[in-house]
Structure formats: C-alpha cells, structure tokens
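Following this message is one structure expressed as structure tokens.
The complex is shown incomplete by one protein chain, all other protein chains being positioned as in the whole.
Per-chain numbering from 1; labels A, B and C assigned in written order.
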Amino acid sequence: MVVILKHNVEENEIARMKGILEGYGCKVTVMNGKDYVVLGLLGDTSDVNIEQIQAYESVDRVMRVQEPYKKANRAFHPENTVVDVCGIKIGGNKVPVIAGPCSVESEEQIVEIAKNVKASGASFLRGGAFKPRTSPYSFQGLREEGLDLLKLARKETGLPIVTEIMSADMIDRFVSDVDIIQVGARNMQNFELLKQLGKTRKPILLKRGLSATVEEFLMSAEYIMAGGNENVILCERGIRTFETYTRNTLDLSIIPAIKKLSHLPIIIDPSHAAGLWWMVEPMSKAAIAAGADGLIIEVHNDPEHALCDGQQSIKPKKFDALMTKLKAIAAVEDREI
Amino acid sequence: MVVILKHNVEENEIARMKGILEGYGCKVTVMNGKDYVVLGLLGDTSDVNIEQIQAYESVDRVMRVQEPYKKANRAFHPENTVVDVCGIKIGGNKVPVIAGPCSVESEEQIVEIAKNVKASGASFLRGGAFKPRTSPYSFQGLREEGLDLLKLARKETGLPIVTEIMSADMIDRFVSDVDIIQVGARNMQNFELLKQLGKTRKPILLKRGLSATVEEFLMSAEYIMAGGNENVILCERGIRTFETYTRNTLDLSIIPAIKKLSHLPIIIDPSHAAGLWWMVEPMSKAAIAAGADGLIIEVHNDPEHALCDGQQSIKPKKFDALMTKLKAIAAVEDREI
Amino acid sequence: MVVILKHNVEENEIARMKGILEGYGCKVTVMNGKDYVVLGLLGDTSDVNIEQIQAYESVDRVMRVQEPYKKANRAFHPENTVVDVCGIKIGGNKVPVIAGPCSVESEEQIVEIAKNVKASGASFLRGGAFKPRTSPYSFQGLREEGLDLLKLARKETGLPIVTEIMSADMIDRFVSDVDIIQVGARNMQNFELLKQLGKTRKPILLKRGLSATVEEFLMSAEYIMAGGNENVILCERGIRTFETYTRNTLDLSIIPAIKKLSHLPIIIDPSHAAGLWWMVEPMSKAAIAAGADGLIIEVHNDPEHALCDGQQSIKPKKFDALMTKLKAIAAVEDREI
Partner (left out) sequence: MVVILKHNVEENEIARMKGILEGYGCKVTVMNGKDYVVLGLLGDTSDVNIEQIQAYESVDRVMRVQEPYKKANRAFHPENTVVDVCGIKIGGNKVPVIAGPCSVESEEQIVEIAKNVKASGASFLRGGAFKPRTSPYSFQGLREEGLDLLKLARKETGLPIVTEIMSADMIDRFVSDVDIIQVGARNMQNFELLKQLGKTRKPILLKRGLSATVEEFLMSAEYIMAGGNENVILCERGIRTFETYTRNTLDLSIIPAIKKLSHLPIIIDPSHAAGLWWMVEPMSKAAIAAGADGLIIEVHNDPEHALCDGQQSIKPKKFDALMTKLKAIAAVEDREI
C-alpha cells in the first residue's frame, strides 16, 4: 500500500503518519519526493483500513498495491479451478454449453427443449423458475412448480439443471433440487445471500453485476469462497454502458483478465448481453475464440410465444447449427465442446 | 405502443401482425410510410408483452409510448406525496436532513453524534447496523446490537432513526424498531425484498442503484407500491460512470426529472456519491438549490477512527456550519430546513 | 416519426400541432389513447426539425422511426460495400490484417517491422507519423519525416500504408502519400475534417469515438459519404465505460450491429482497446470469430524501447503465431486471411 501525503506537509506530521501506519503492524518507508511525500507500506496490509487513512487531513490519496481478494486470487492458487458438476468439468479442457429457455413454462415446453439441446450437444439445462423482472406486473416465473418441472426434464434427459435463486430462504430447496445455483446480476452484491451460499458446497454460477468492475466481481466470488465454498463459476452477461443499441455491452476482454487474475472458470452469456437473438451466434463464436470456459444460451422452441425474453432466444435448429461452428472454433485451441 | 416492421415486409404479414396485436385487446392503426410500416397501438397496452412482439422476425423495433409504472406515475397522481414519519413530513415545504455516522460503533459514539446533529437542526438520525461491504473481510456492522444502540440514541434525543435492511428475514425486527427502513443501492433490484417491504406500511428510503436508469428506479418503487405501501422516499446517491476521481457521479438532474415523472419525494446523499468529505458541503448546497426534498449526510465525531467510510464523513462542527448555509439557500424558494 | 403530446392536452392544441406537422409536408395520423395522444407522421420526415418540435410546450417527446443516415444505411444499399485499396479488397470474403508500430521511429525500425509483418501475412502496414497524445509533453510523432519513412517501407515491401491524419490542412499531402487515411477516435466528430475528407476519393479508416453510439458513428461516416466519398471503412477500438482494468472496453457486438444497419466494412483494433499486449491475441481471435472484416494490430520489434504504446504492442514472433490461429478461425466461416 502506498500513502501519498499532501503537498507541503510538515516534518512532524510525516513522522506522526509514519507512526500511525506502523501501528497497523507494517514496515513503513518514507520517500521524500520533490513535490510529494510518499509512504510505502510493507508487510501484511490487509488489516489496514484504507477509509480511515484517507480521513486524515494530511493524506492526499491511498493506492493499494495488493488485490483485496485472496481465495479467488491466482497469485495464491496458480492452478485453474475445475468445478465438477455431476461428473461434467467446468474450467478444464472441455467447454460445456448450458442451454434452455428463459423461463420454465410447462412440462411439454421444458422437456421438449431439454431433449433438443441435449441432442445438439448441450451439457446442462437452464430454465428460470423464479424470475427477477424489472416490472412487478411481468410474469414472475412458475416458482416452486418451475423447479419441479426442471427436475422432470432432468429425469427425462439426464441433463443437470441450472436455475436462479432470488433469496436466502430458498437455499435448502435449491441445494436438494438443482445442480448449479445461479446468482443473478442484480444480486451479485446481495451479500447476505452470498454469505449463506458460502456455507453450502453447491456449485454457484455467479453473474457479473451490470456495473461491477472486475475487482468487485472477484470480491463477490470471495464472499462465497470465504465461507468455504470454492465451487464458483463466474459468468459475464454484459455491462451497462452508454450504448443502447444492444441491451448491454458484452465485455469479452474479461476472459483474459479473469484468466490472469483468478483461477476460477469464466463462462459467457451472449443472450442476456445483447438482448437480440440474431447477435447470439456471432457473440457465442467470439466467446469461444477468446477462451471462455463455457456458454449459457437461451433456446426456446417458440420464441414468439415465450413468456419472457423471446426476443433474445434462438430456436433449436439455429442452436444445433451454432454448436457445429463452436466445435470447430474450440478445436483451434484443442478444446472440445 | 408503436411497432415498427422491417423494410419491405409484405402486405399479408402486415395484416397478420395487426391481427396478433389486436389479440391483446388494442385498437391498431397501420401507417404505411415510404420506407417503414408502423403499427400504432391504442387502448390499454400494459398487457402487451413487448419481448414477445420483438421476437417476431418481421418486427424491427417496438417503442413504448406509456411509462411502465403506474402507482409511482405523476400522470395518475398529480399531487406530491408527502410521507409522514413520526410527525415529520418528507415531500412538503420543509426539507428534513438525516444525519449520523456510516456505522453505529458504540453507545457513546452514536449518542454523542445524535445530540450534535440534533442541535444543528437534523430531523433524523442515520447509522448503519447491518453494513453491505464490498469485502467479506471488512467490518460488517454491529448488526442486532447496532439496532439496539440506535434505539437508545432515539430515546436520548427524540430523533427518529433510519437504517439499512439487508434481507427479508429481518423485516419484522425493522418494522418494530426503526422509523424509516433504508434499501441500499445494491439491493434496489432485490425484488424479493421489495415485495416483502410492499406488504408493510413503514416508510421506505429507496436508494438508486449504481447503474439504474430513472425508469428502473421508479419501477423498483412501483414494486413496493404495488404491494400496497405507498410510503416511498427516493434517494439519489451517485451513479457509476467512467469518471473515477469521485467514487460515483452525483446526478442532480434526477431531482427535476423525478418531480416531472413522479409524485414521490426525492432526497440526496452527497456523502456516498463523492466518497470525499470535502465535496459534501458544495454538493449539499447544490442539492437544496436544485429542489431536493431532503438530504442524508454522514457525520462522525472522529472520522480518522471511524470503522467505515471515514473519508466521506464530516465533523459535527462542519455540519453545523453547513446547516446554516443550507437554510439560506432553501429560503430562496421559501422552503425551510 | 412519432410525436407524443402531454397528458390532458386539449382538442384545439391537438389540431394546432397536427397543422404544424403537416406544414412539414407529412401526412399526420392522430391516435387518441387512453392517457396519451400520439401523432404519427408519414412521408419524408427527414426535413422535420425534431428539436423545434420538442420545444413546443404541449409536446412530451418525439421518437424517430427512421434512421438519420441514408448513404450508410443498408436499407437503401443492401449489398456489402467492398473498398478496394491497391487491389486489396476490404469488406469481401478476404479478411486483411493491418499491422505495424504505434509510431514510426526510424528507417530501420519501420522497414524491419514491415518486412516481418508482411512475411506473416499482413496486407497493410500501419505506423503513426502524427500522433494524438493526451499530454503535450509526450512524443508527438516524426510528422512529415514519418510519412517519408512510411513511403520508404512501402517501397521496400510493397505493403500499402495506413496512417492517421490530424488536421484538414494535411489532406493534400496524405492524398498523395498514403493508401488509407485514418481518422482517429478523438476526431470522429471533427466535422470540418470529415467534410474535407468527403471531397477526396481516398479510402478512409474511421475510428469510433470513445463514447460514440452506433448511430453517431454511422452519422460520422455519413458526413464523409455525403461529400461523395463512399470508401469508408469503420473501425471499433474500444469504448469508454466504468471498467478501468482495460483501458477501454472492446465492443465486439458492434460487428453484427453494423452488418445489420449498414453496408460498410467494419474492422477491429484490439491493441488500443485493451491497452495491454497480452489481450491482443484473444481479442483478435474473438473479432475474427464474430465476423470482422479485418484487424489493425500494433506490432513492435522492441516494445520496451518503443516511443509510444509499448505496453500494447506484440512482438513479430507472437504476431506470426497469432496469424496462424486467425487463419484457422476465419476458415470456419470460409473466409481467408
């Protein structure tokens, strides 16, 4: 950590600040620049309260040198984490695809789609039972009944299921019923939920918040991991920018960034990012080419009558053709789908 | 609602789309432009599922004419909502100030600050008991004990108390203990929490999410109001932009925007927006000049030892001087603080 | 165009506004909704001054139906534009790569790099002679001398050259000396420069501004095309968002967006977007997979001594390995590099 003092700060104040910082158990090096005095802190600075330091009137700025996340940090865990879900590995050489409708709507719907995506090579079935909707007047999902239908589709196809949790009081039900618990973008900093999920050992699919930095994203993973659950799968689904042509802006550069900073797997959701079905194909291909560890894609057999997000779902036939292309792109780096 | 079809769409497809839209119970006007066909929908379009319409291949875009929020909409409720909290009115001519520390730390701390801010003219005491922190390793608040200390400070000073709730399972405790329940920016779209708060009749201080549009902000208020609780106070606390000199960018233009679109009161939090104590004074003055219905300001008697957010807290003496200025600015529009 | 009037507007005001809009030569349809009155305009609305309409007190909002760009619009020009530069086609099946250093520094440097990138399969040589630098104290480029060195490198290798223009008074020199004139992101809305370039017939590489929407980007292309120069190549190089881990956020979804809205070719600059050399490889691969019509990549033989942007340049050996991968990805869609 580096503490920059204000211009023209006096000698005794420098000494006082040095003493305060040493009080945190760090070794402090004073560097007297031409216009600035800089205090360099060595040792374990993770207990230093940056906000307190910044509250001192003689302090201009504090710059952190070390990342604030530990368990999610590749520096302390150089090997890739591979999350094993029912024998399917996420984060390794194989690149699994999760596919399915935005919402579970009926037995026929979910079972038919599940069969279709399985036939095309999907490894997991997705489907919303509890739906976070911007409007209280929109369809909120089949809720518990939706979970039952997902289980039915799993039984019919063997595909493990992924679905979103919206509050901590549902954790027991989710732990027993689903294979991967998804935390949506809007709950990425619902810290009470993250803490409770940290107590389970279920794989967690953590979506990046709409305006979360890479560091904040990893800090939310850290919340889950700090509780003891290291089965975290990160998911980029578009960030909020000034551009409104697409619903959000898919930030594919997060793939190499996460690979450098963390050992956790990172997958991409091209459907929610753009919010436009005809962008799903090119963005899925780009994600695989950039090194994503997986994809989560919305597929619906009848988008024009889908109860939600029909505009961003592709039909099974398009999905099937897409999977063929994705396999060819993955093969360029000797990965398999 | 206006549905724009693709270029060169054929006559029978236009007729088909007209029929589909009429199926929602709307009257549909077909306008044949030189390059576009536009379908205008009249009647109650609130049941039309925009996402479904956009999933049709012949549809280019759908533009909504009507706002999606109803109970929060000034069009259907022209008078200002005035929320009454223990006899103090928010949204009327008087402009109450909420003040207090980021976190409740001890009895001495919270009682002393409460007395100070009351003496300077604050109407409410704020203080965090449950703290949403980016890092799992940061101080998470005194939790239940913090609530008890807030109640003690209320007893000593008579100031009603405002504090943040972080999960729905605490609602009963908050309803019985606090005067205004705050929903933090990170939970603005925690829809399960909003729904539960809608079932209470407690005043809710709803903070704008870091990347929430004005419309999304009002839709979150709508979630609470749809449940029957119309005591919603909106709060702007800075939005996330490319600028990092300040922690967030305080968007004061939301004050006239909300006044036009909604009847709900809007207050400003200058402390969290900038994250820099020396910006609190100018931004508080600007907020009052722009017509804010209140302020929420962090005041700490010892920022250099505050357990959180010391860098954005002002001392009681500065707060006292600020209140004098704020009164003079409010008087320009015949408002009182 | 659709004009939405305020709530509760009176009959005679509706009639007055209808008359005003008809004065622009449009046919106006009045749609009386439950809560809104909407006026639909048919005919050529390109002369309607939206800002004037919005200035009327009875007008709530104006929504445009038609895109404001004409010559750049795919609706009026369904075939892809293929720009021919010295026999190399941009926008067709072949995907050319432009490569070279940030700045031209010396004869040895530019000639050596030119030979290297040509050997690896690059189709064009890039190199900055006039450099737009944030700081007036940074190296500003070799200027005219840099142009001469580029010409020398072209002579040695046969690679056509691409370099950035910074002011209109240099146009004659650029027209005679270079093969593609680049307009940098900071000058994307330097309208006087665009107008002058519209009078030439040189291929223009137009970079997207850091905060330009897709529509604004196409409107800047329209400025050049309105002057008669239709040889415009669009280039995405990252947009400004809240994320600061990368210098800018590469928006690859612009590739399918541009393909839908316009007939102009779109290429990608992965080097400037991230500003980090180790992101160039994955982002280049992603761009090709998403359907980009070309790439522009910074390559330097000695990045640690480069006079600018060394941190985002890759070495010739890395570039060579990358080209092999890119060819394999392009082949998936039967394109060639």
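Annotations
Here, contacts are C-beta pairs under 8 Å (C-beta built on N, C-alpha and C of every residue); 3 or more make two chains touch, one makes a residue touch a chain.
Since the model is a prediction, treat every value here as computed from it, not as a measurement.
Considering A:31, A:119 or A:321, the position touching the chain not shown turns out to be A:31 (whole complex). For the chain left out of this panel, the touching residue among B:221, B:288 or B:337 is B:288.
The missing chain lies against chain B, touching residues 211, 213-215, 239, 241-246, 249-253, 255-257, 260, 273-274, 278-279, 282-283, 285-291, 325, 328-329, 332-333. Listed here are the chain C residues that touch the chain not shown: 46, 49, 51-52, 54-56, 68, 132-137, 166-169, 186-187, 189-193, 195, 210-211, 216, 219, 222-223, 226-227, 240, 277, 303-313. Mapped onto chain A, the footprint of the missing chain covers residues 2, 4, 7, 29, 31-36, 38, 40, 42-44, 63, 65-66, 75-76, 211, 240-242, 244.
Please note the rule applied: only the chains that are shown with their structure count from here on.
In whole angstrom, the spacing between the mean C-alpha positions of chain A and chain B is 26.
The geometric centre of chain B is 38 Å away from that of chain C, both derived from CA atoms.
In terms of their C-alpha centroids, the spacing between chain A and chain C amounts to 31 Å. Across the assembly, chain C contributes 211, 241-242, 244 as residues in contact with two or more other chains.
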